[in-house]
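One structure follows; several queries about it will come next.
With one protein chain removed, the remaining protein chains of the complex are shown where they sit.
In order of appearance the chains are A and B, and numbering begins at 1 in each one.
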């Protein structure tokens, strides 16, 4: 073919033209700019508007942040140092750091305890969050709640030990009988746990030493960001089992169970968290036996847990509904009963696809723990709005404090949501 | 209803057996701690300081009661309450005593079933305005925007006052006093209203307190009183007479400095002797020991000392005694006799 026209054509090039470099307007920085920022006139206008907006924000905040004062003891001193300059008084953060993080009543000499619990939290959460880690680490995860309770609240070590023992007893019974008959195992397990706990109620006061290794700290003394963390972690972990139970209940073919679950879930999801906190704060006391009163923090944990389980139940229901019907039928055809098919076939898959949703609910819940400040608990926001801004030293420092709170929440929540996105990507590839 | 009550009674029959209606005094003694409701933070009356210690005028009352009952002024668990939660907290037994700038009113006493044990501060609602506004009387505030802290009787007094004087205003309800200050200082409201003592406390925390004046009108009577639950008269007596002991101690010249000397042996004044337990058995009648008042006074001083230490003229709050002087000095403090 090539030589067909060789005679009739004056010149035929015999080698390929070496590739020319792309025009300067299409490659390198300029090309990138053209493609991404100035592709069309409208685009260029948008870019310029965006640049201007960035400039406005930075011009207003940067000098204020960079010129901040970090080492004074009160706002008056800080104003003297600034001499009329407009800049931040970050010294409120350094001076009240402990109060912001731990609240104003947690004993200073024990700050290491919640800090240690916080560090261990990562170790405990790691095997749950990352499937690749050795499964043996889950053992530490199981121990962690009791360890963290002991570290933060202190007091006799026997209380958390017996609480754990009760669960172990329940699990042993369940393991022994649950294989033959789920219901027997389940109810037996609960009974065994209850027996241990009731026994512990009598035994613990007897064997508890008067001078425990870690002195007890009242739960009223918890505060600051630590309180947000406690509420967030405790309520999310507690709400998971309840959420699963509610989701299964809502899918159940027993009408009564289904109706109870539906009413509970819709009721909780229909009211704002703040009204539930009002209930915890001003109403719940009327529904407890006369003469008993338990901690506000415990009442709040109950309410937030109820709140979170309703939302988590809906996420898990989504996961259950997303499973192909074949999975249910396959489990049935294998002759598995309800408990077995749920435990072995359905839930592992349904939970796996609900994890991103659960993480989203958890982030939302963690942010919502700030609402406890409205019912006089001194969490991070409560500390800022209450004792710190009301003190004569720091009356008038708003932006530094709220900025700090925002940064703290942003780091935590953004971290969790990045994890959730990573997980989502991973799970999608797993499925294809 | 009846049926459910019956069913409920069945279910809890076992659980509730131990909960007999013990008196609060016994409860507190058994617990070894007094649960005392205070505000979430009002400098001078009750606020945690930089070390997390609660300090203030109301706090001192709690400490005196704890000292009298438990022999330890620090055996107090301070429970911060808001205007919304304070009454439930008391009614439900979460706290034993509420000392939180609570105004003694008919409906609270009768309808909400509480027992006010005596007035610890005579207050009244006032207005603070910036000097630059050029207002010298509350009657000139027609059309003004008024910042009020919610959850107090303040809102009702304000509505009544403006209605009575037939002038209009715009209320801006505020949740915490710090936010109130922010709004007021930024000019988002023309005037800030709350109890006159609160205004003084707030003004003290401003950068330039001199730029603000408190108007002469006091538009309400606010007898601030500690309160306990209705129907537990023994406990009410303990709280009432501890407060009275503090007031009487000032009148009789007993201070935290000399109380232990005076209590060491009976002196010449029979009333002081009865108060300090060197004569008679007043403490016993209340279910306490003879030295209860000595401890209450030693905890933070007599009424006058507490006042001077927390809100008096030498503190940033700088309140004059005014109505809160002893009756002998032209004030309203008048402790009934100890006999």
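A few remarks follow.
Rule of thumb we're sticking to: contacts are C-beta pairs under 8 Å (C-beta built on N, C-alpha and C of every residue); 3 or more make two chains touch, one makes a residue touch a chain.
Convention: contacts and distances are computed from a predicted model.
For the chain that does not appear here, its UniProt entry gives the protein name "ABC transporter permease subunit", which is one of "ABC transporter permease subunit", "Succinate dehydrogenase hydrophobic membrane anchor subunit", "Thiolase domain-containing protein" or "Monovalent cation/H+ antiporter subunit D family protein".
Per the touch definition above, the residue from B:29, B:55 or B:230 contacting the chain not shown is B:230. The residue touching the chain not shown here, chosen from B:26, B:53 or B:160, is B:160.
Taking the complete complex into account, A:289 is the one of A:28, A:289 or A:348 that touches the chain left out. When you scan A:76, A:98 or A:184 for touch with the missing chain, the hit is A:184. Against the chain not displayed here, subunit B makes contact via residues 1, 4-5, 7-9, 11-12, 21, 83-84, 87-88, 91-92, 107-108, 111-113, 132-133, 141-145, 150-153, 155-156, 158-160, 162-163, 169-175, 182-183, 186-190, 229-231. Touch with the hidden chain on the side of subunit A covers residues 36-37, 39, 43, 46-47, 50-51, 53-54, 181, 183-184, 253-257, 260, 266-267, 269-275, 278-279, 282-283, 285-290, 337, 363, 367-368, 370-371, 373-374, 381, 385, 398-399, 402, 405-406, 409-410, 413-414, 417.
What we mean here is this: only the chains that are shown with their structure count from here on.
With each centre defined as the average position of its C-alpha atoms, the distance from subunit A to subunit B rounds to 40 Å. By the touch criterion given at the top, residues 75-76, 79, 95-96, 99, 103-105, 218, 220, 278, 281-283, 285-286, 288-293, 296, 374-376, 378, 385-387, 389-393, 395-396, 398 of subunit A touch subunit B in their complex. By the touch criterion given at the top, residues 12, 15-16, 19, 21-22, 40-43, 47-52, 77, 79-82, 84-85, 88-89, 91-94, 175-179, 181-182, 185, 204-207, 316 of subunit B touch subunit A in their complex.
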